[in-house]
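Chains shown are a subset, placed as in the full complex.
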Amino acid sequence: MATDRKEPEYLFTEKQIAEKSEIARRFLDTRTRLNENVDKADNFLVKRFYNLDHNTYLEGALPAKYKELMGLVASACLRCDDCINYHVIQSYRLGVTRAEQEEAINVALVVGGSIVIPHMRRAYELLTELYST
Amino acid sequence: MATDRKEPEYLFTEKQIAEKSEIARRFLDTRTRLNENVDKADNFLVKRFYNLDHNTYLEGALPAKYKELMGLVASACLRCDDCINYHVIQSYRLGVTRAEQEEAINVALVVGGSIVIPHMRRAYELLTELYST
């Protein structure tokens, strides 16, 4: 089923996010630093996977913002803090409200159980930094 | 963060779904039969959990249909066929299109990897039955 895919329009750059939240800044810096190693390795399949991953979250039949929130739910269910940080930030950059982020996390909490709670606590700390005025 | 929650408006009853899809019918029948046992047991915490589960997917800050799709993503990532069937059906009942269902499954596929494929294959069979005209 072919659907048009295009880059979403972000309301904020990663740089703006890093200035707003110390947790986000540390995450983004570490990710950038580690990705340099991965880029240097120039592994064909890894690059293909990164490309596929990128394409998954573009605007399409579903608005990009809901797919980022789905990425957040998946990340919280599978309990990956880095992935949670990434999708919380991406969702924020696409204008998702805090209430929407919390509801997405609630889905992960109910599906994934109390084992999700420590990750949820850390996600709430990031939410608090991002959505403070 | 308090948000109003209300029951979503379904376009189809479970009965209509069961008439449209044999896979859905078998799933819903088995689920009903097994839930009778659970209901008879009348376990306080199980009832509380069912209630919490129900509340998670109501209309709120996020439209119910996107939360059902998030439940689908979580179920596919955690690889539970019964849960996938349930959320595919619920999404269908809320008017989600096939293209939207496929995009949600794509998020689960990319986040969860090829281990999701056998579940995706079975989900596509259900999608084909539900969205046939």
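A and B label the chains in the order they appear, each numbered from 1.
Note that in this section a residue touches a chain if its C-beta (ideal position, glycine included) is under 8 Å from a C-beta of that chain, and two chains touch if they have at least 3 such contacts.
Being a predicted model, the structure only gives us computed values, none of them experimental.
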Worksheet item: With 2 identical chains placed here, what is the total number of copies in the full complex of this structure file?
Response: 6
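Here, only the chains that are shown with their structure count from here on.
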Worksheet item: Given that subunit A is a copy of subunit B, what angle of rotation, in degrees and a multiple of 5, matches their CA positions?
Response: 180
Item to complete: Could you please state the distance in Å, as a whole number, between where the Cα atoms of subunit A are centred and where those of subunit B are centred?
Response: 23
Item to complete: State the interface residues of subunit A toward subunit B in the complex, per the touch definition above.
Response: 1, 3, 52-53, 56-57, 60-62, 66-67, 69-71, 73-75, 77-78, 83, 97-100, 102-104, 106-108, 110-112
